[in-house]
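Structure first, then comments.
Shown here: the complex without one of its protein chains, the others still in place.
As written, the chain order gives the labels A and B, with residue 1 at the start of each chain.
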Amino acid sequence: MIVADKKPIEEIITEVKDHESILVLGCNECVTVCEAGGKKEAGILASALRMYFLNQGREVRIDEVTLERQCDPEYLEELHDRIDAYDAVISLACGVGVQFMAERYHDKPIYPGVNTCFMGATQARGLWTERCQGCGQCILARTGGICPIARCAKRLLNGPCGGSTAGKCEINKEIDCAWQLIIDRLKALGRFDEYEELAPIKDWSTDRAGGPRKVIREDVQQ
Amino acid sequence: MNPKTPSKLEKILAAGHLAVTSECGPPRGSDPQAITAKAEMIRDYVDAINITDNQTSMTRLCSLAACIRLKLMGLEPVLQMVTRDRNRIALQSDILGAASFDIHNILCLSGDHQSFGDCKQGQNVHDIDSMQLIQLVRLMRDDAKFIGGDAIERPPRMFVGAAANPFADPFEIRVPRLAKKIKAGVEFIQTQCIYNLDKFELWLKMARDRGLHEKVYILAGLTPMKSAGMARYMKTRVPGMDVPDDVVKRLAGVPKEKQAEEGLAICVESIQRLKNVEGVSGFHIMAIEWEEKVPEIVERAGLYPRPKVE
Partner (left out) sequence: MRLEYSACIRIIRVPCTGKVDSLHLLRAFEKGADGVYVVGCMEGECHFNNGNFRARKRVEQVRRILDAVGIGGDRVQMYNLSSSDGPLFAKFASEMVDRIRQAGPNPIKLARKRAAA
C-alpha cells in the first residue's frame, strides 16, 4: 500500500489558520491501514482544530467526511453538493488523493494532512517499511523476490557494496542489506549460481527519470 | 598478458614486477599545491597514484582535475570514479575528459553513501553501479562506442580497475564478486587495507582455486596504523574493516610515542609476507594524511627503486 505519516498539527494549522470553514477529508484505503488518514484520524484532527480555533476565540466550522478513496472520480463526486460550504479542504489521503481533489475542485484550496512516504507493507503494527519504488520494469524474478532498487540505499543491481556489515546496511544498522537478503533467498531457492550473472544497465526511462508516467489499457477503455 | 593500453601501471604489471601504487586525497578547496606537494613526496616511490573521488561523500576538489595536475607533473594518475554522483552521460563525459589528457588508469567504484559526508540531504545518482561502470569503460575502449551506440572519436585507452574487499560481509560471495568483476572486464584490483593477513590469504587462495589470479592483477591494500587508538577506531567504527585483536594489542603494548613506529613496522612486515604469496601482483599503500611515510615503507619493504618501463 501507499504508506503515509501524519503531518504535525502545527504545520497544518499554519496553512489553514485564516480559513473560516474547513472540511477534513479522510480516506478509507491505504492511509486507514497505516493509521495516518482514516476516519479515526480525521476525527482526531477535526477535534484538535476545533479546539485550536475556539481557543483563538474564533467560530470556525470544521466538518469531517471520509471517502472510500480519493483516487477515483466517482468518490470525489460525492462531495459535489456540499463542498461549497467550505472554503478549504484538508485531505488526509496520500499525495495522489490531494492532487486529484485539487484537479476536480479547481477553485478550492486543498491542503495535505499527511506526508506520503513510499509503497510498502505492514511489517508489524505501527511499523511500515518500503518495498517498491515503481521503476516500471520489475526485476524481482532475478533477485529472489527482493528489490535492490527499493531496498538498497545505492540501488545497486550487482551488489552488495563493501560497506555491508553483518547483513546490515552501512548507513544504518537497523536497515537490512538488501543484497544479503537476496543472496540468502537465492541460496534458499537453490539458485545461488545466478549471483554471478551480471545484471545489465537499467533502463530508467520507465522510472521517474522518464517523466510523469501513465498506464493505458485499451482493452478496458470505454 | 600483453599490455593493451599505454598505462605505465599496466606495463609494470605485464612485465612481471610487483607494482606499487598509493593514493592522494584532494583538498577541500581549490589549492593545487595540496595535491602537487603530496605527489612530489612520493614521486619516485610509486608507479601510479590514485586520486580519490569525494571520498566518504565529503565534497572535495574533483578527482579528474587532480589527475590532470598529476599528469602535468609527469606522474601516472589513477582516476577513481564513483557512480554515486554522476549519471551515465557525465561518467562517459568525464572518461573522455580524462582520456583527452591521456590519463590511462581508472578505478571503478560505487562510492560511500552521501549520508556519511557533508551533503546528507543530497540526492544520489547510481544510474549504473561499479560493475556496470567497468563494462562501460571496456565498451568505450575496446569497441570505441558510447553506451548509446554511437562511435567515439579517439576512444579512451584506459587500464580498468576496481576495488575488492576480502573482509566485507558476507564472506561467501567475496570471491564470486571478484569473478563477477572479472567477467565485467576488470583488469586490476586494489583491495581494502589488510590487517588480517590470514583471512586475506584465505580469500586469495579461494580466488586461485578458480584461476582468477591469472585473469586479473591483484594489488594488496595496506594502511599503516599511527596509533592504537586508530587501530581501535578502524576496528569498531569503519564498515568492512577487519582489524584483529593482536594488531591492536601489539600497538597498545608499546608506549604512545613508539606506536607510529610500530604501525610502520607492521605495514612493512605485511608487505614482506605478502610478497611471497602467489597471486599478489603488487601493493596499494594508502597512508592517508601520512603520505610522507610512503617512501620509507617502500624502501624498507625492498621495493625501491621502482622499475622503469617504456
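The definition used in the following text is that contacts are C-beta pairs under 8 Å (C-beta built on N, C-alpha and C of every residue); 3 or more make two chains touch, one makes a residue touch a chain.
Keep in mind that this is a model prediction, so the values were computed, not measured.
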**OP:** Please work out which displayed chains the absent chain touches and list them by label.
**Re:** A
**OP:** Using the touch definition up top, pick the residue from A:G57, A:G190 or A:P212 that touches the left-out chain.
**Re:** A:G57
Original post:
Touching the left-out chain: which of A:M1, A:A48 or A:L198?
Top reply: A:A48
**OP:** Spell out, residue by residue, where the missing chain touches subunit A.
**Re:** 8-10, 13, 40, 43-44, 47-52, 54-59
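The rule is simple: only the chains that are shown with their structure count from here on.
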Subject >> Touching residues on subunit B, where the partner in the complex is subunit A >> reply: 84, 88, 110-113, 115-116, 124, 126-132, 135-136, 147, 163, 165, 168-170, 172-173, 176, 179-180, 183-184, 192, 239-240
Original post:
subunit B touches which residues of subunit A in the complex?
Top reply: 153-167, 170-171, 177, 180, 183, 195-196, 198-202, 204
